[in-house]
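Take a look at the structure below.
In this view, the complex is presented without one of its protein chains, the others remaining in place.
Let's turn to chain A:
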Amino acid sequence: MAKTTSKTAVSDDNLMARALREGFYAALVALGLFILFVGLKTDQNILNELILVQRWGLLAVFVAIAAVGRFLTVAYIRPFLARQKVTDVVTGLLPDSVATRFFRMPALIVAAVIAVILMFAGETIGAAVPAALAPWVTMIRAFAIIYVLAFGFFYFRAYISAHFNMLALIALLIYPPLMVYLFGFQGSLKYVDNFGIQILIYVMLAWGLNIVVGLAGLLDLGYVAFYAVGAYSYALLSSYFGLSFWILLPMAGILAGFWGIILGFPVLRLKGDYLAIVTLAFGEIIRLVLINWTAVTKGTFGISGIAKASVFGIWSFDLAAPNNFAKVFELPMSSAYYKIFLFYLALALCMLTALVTVRLRRMPIGRAWEALREDEIACRSLGINTVTTKLTAFATGAMFGGFAGSFFAVRQGFVSPESFVFLESAIILAIVVLGGMGSLVGIAVAATVMIGGTELLREMTILKQVFGPEFTPELYRMLIFGLAMIVVMVWKPRGFVGSREPTAFLRERKSVSGSFTKEGHG
């Protein structure tokens, strides 16, 4: 026994020495990485010449974070994670998981009490404490509420994962009324529009791209082209010919589908990264044409004043129209009705996309897509026509992109080439991969986390309290988005949902690990 302890003591010493050494190396590397880019800043002086501003303090902070982070990782976090995998000698059980330790009953009671007190007496407490501390009270309240909610999710996780689809649908259906109830008509706009509709548009786009990348295994880096085609078909046909949303929505989908075939045809022979670069090139070509063909598209100015959608032509949301929704029902004027209507419309379109995808997967064409992804040569030798299979995948994916695009145009009332840059394609592809290619639920979760998360960063005014008033969280939005993509991918290379539901099975349906599905070559 004594021997074991001394051994651990020695290894502890070694561990500490190693941790210190690695922390020092990390500091050196961080110094090398950041000395030019953080330590010095290029700035314009009054004469419009570039000068250097020195920021050694900030550099020291970066280096210290790297050193301490590395030290803690090596000295504490890694041994802790290793211990988590070792069973207890006496009971033969694994130690409690981090989550179980984090969500303890006493903590729940404390959090619930704090949340309740601050929800009812927050105003008076906020008024009583000095003004500088008031936002902190709000933050504590937010954390308490989040903890209580997370506790609920954690304890009912088995129930939630078993009934996820139904629960998610219910949550989405009651989302707009809930927001209106909590924040009033005007206050709910932000949540319904920026969070709700935007996330739903990305879900639709990602589900559309999922058909091309996740099911058929064709790597498409220019998906945003079809989104642009959909948006511009709606914008142009509506402003030049005055057609209504309900005619243009299917039309935008069909036009985008045609473009899917037109762009898909030349790339049939290409594989892998050759396909990727050509699709990327097509995406850029469409954007450049939109920018430069000013006679029709008005170039970078974009098309504004796009007509709003109506409830099947019965009620309109135009303020001047006699059948305005608010006038007919004698409600107070607000733009919230329109947004809520659009929210449900987007939800319906998403459900349609999901339904079509699920049904198509069970049809011969869907099985042909998945077969193509698994093995193209075997596919051909079994008599599957790879040309039509690839083209239908492109066309179907593009069609949903077109729907999403026309929806985007009607939501914004304004389209410009700015919205269809490569970054959008990359974000959509990232959502598909992060969600776990081929899994609809995973993709929806990934869209919510990534898009909702970056939108949330805009709202983080509390950070101004921490970093000073000139701190703008918006600036860091895309930086954090990029880093989050890396972290999630390294943490879960197979995406949020790592299992797949096969559509063809023997006797009973079993989920299989995502690592059994291939990603295709082309």
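Methods note: a residue touches a chain if its C-beta (ideal position, glycine included) is under 8 Å from a C-beta of that chain, and two chains touch if they have at least 3 such contacts; residues count from 1.
Definition applied: contacts and distances are computed from a predicted model.
Colleague: What name does the UniProt record list for the absent chain among "Carbon-monoxide dehydrogenase small subunit", "Branched-chain amino acid transporter permease subunit LivH", "ATP-dependent DNA helicase RecQ" or "Gamma-glutamyl phosphate reductase"?
Modeller: Per the UniProt record, that chain is "Branched-chain amino acid transporter permease subunit LivH".
Colleague: Among A:L15, A:V29, A:A107 or A:L391, single out the residue that touches the unshown chain.
Modeller: Of all options in A:L15, A:V29, A:A107 or A:L391, contact with the hidden chain holds for A:V29.
Colleague: So which of A:A60, A:V278 or A:V449 would be touching the chain we can't see?
Modeller: Considering the complete complex, A:V278 is the one touching the chain left out.
Colleague: State which residues belonging to chain A touch the missing partner chain.
Modeller: 29, 32-33, 36-38, 40-44, 49-52, 213, 219, 266-267, 269-274, 276-278, 280-282, 284-285, 288-289, 291-292, 377, 422-423, 426, 429-430, 433-434, 437, 475-476, 478-479, 481-486, 489-490, 493-494, 515, 519
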